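Apart from one protein chain that is not included, each protein chain of the complex appears where it belongs.
Right after this comes subunit A.
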Amino acid sequence: MEKQMNEEENIKEVKMLEAQINHLRAEVAVLQHQQQEMHKDMTFLFRGQMQDALSYTCGQRHAGDREKVMSKLKEEVEELEGDLKQQAQMNGISLNSCTIKTLQSSGSKMVQQVSVSGHCSELVFQVEFELSEVKQEGQRSERTVSNLNVVMDTSGLQNLSSFLSGVEESRDLLTFFRTLRTFSDRCEERYRTFQHFQEKYPAIVSLPGGCRSEVMTLGHPELPSCVLFVYWSVDVSTDGKVTPNINLLPKIPEQALQLFPSLAQSDTTEAFQSLLRILGPEAALESVIGAVSLSQDT
């Protein structure tokens, strides 16, 4: 009788345990699914120090571990900070945020949604694109960018707009950033030159639109009606070629023009272009400014 009782109890226990196990399995499956979803939203690479840190935060801790895990991870983070700094310098681009979400991951194909924002000197940008990676047997995997979307505040950057719309179509990320960099470098050059001249000749040079604008005006304080406009634009072609264009346009009163027809615009403009070709922008502008300010002494 007793044994029979035991047997019944055992059977009961087995059933109970089986039910418990089923329940636990379901719970584990839910948790695993949650984890997978979180991995899709964010890229976590738990290797090396990160793996140790994860184990630690998940409760596998021993005495004295905390300091060790912290210092090792800190070391690795500092190394990465250094790498990022170097990479930013190399690319001439600073990135402040990046999110990578996995849209599809099946066997040999992976699709990720990448969103990056940052700035290249003064130019702030945000780019979004889909990156698909197809692993091929015996070959390097093929990576393709699609659905490229570039967001930039282009007010005052009309020169870039046709290039920007073309880049979204050509999906050429590398050209986009190379062009952005070159464009920004050329604009910096203009900025530095304008600023230099304004500091050197404050009486002659004025920058009505600020140091970063395209226009610098040259005028003698005693001849307020005669002004020379220097238009320095940085043009970008649809395929990303950046070319600075500097033009000199005089603004001379009608009366003066009637008296001295030789002052006609085209002459000055052409003469300035040949100066540019021979001397380069800075020296050419210097000589024009010299001419304007010298009139004071004569």
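Basically, a contact is a pair of C-beta atoms (placed from the backbone, for glycine too) under 8 Å apart; a residue touches a chain by one contact, two chains touch by 3 or more; residues count from 1.
As a convention for this text, contacts and distances are computed from a predicted model.
Chain not shown in the complex: UniProt lists it as "Centromere protein O", one of "Transmembrane protein 216-like Protein", "54S ribosomal protein L7", "Elongator complex protein 4" or "Centromere protein O". Within the complete assembly, A:Leu95 is the residue of A:Leu95, A:Val111 or A:Leu207 that touches the hidden chain.
When the omitted chain is restored, the residue from A:Glu7, A:Glu122, A:Asp153 or A:Glu270 that touches it is A:Glu7.
Considering the whole complex, the residue from A:Arg25, A:Lys109, A:Lys135 or A:Arg192 that touches the absent chain is A:Arg25. Of the listed residues A:Lys74, A:Lys109 or A:Lys251, the one in contact with the hidden chain in the full complex is A:Lys74.
For subunit A, the residues touching the chain absent from view are 3-4, 6-7, 10-11, 13-14, 17-18, 20-21, 24-25, 27-28, 31-32, 34-35, 38-39, 41-45, 49-50, 53-54, 56-59, 66, 69-70, 73-74, 76-77, 80-81, 83-84, 86-88, 90-93, 95-100, 114, 116, 127, 131, 142-146, 148, 170-178, 181-182, 185, 239.
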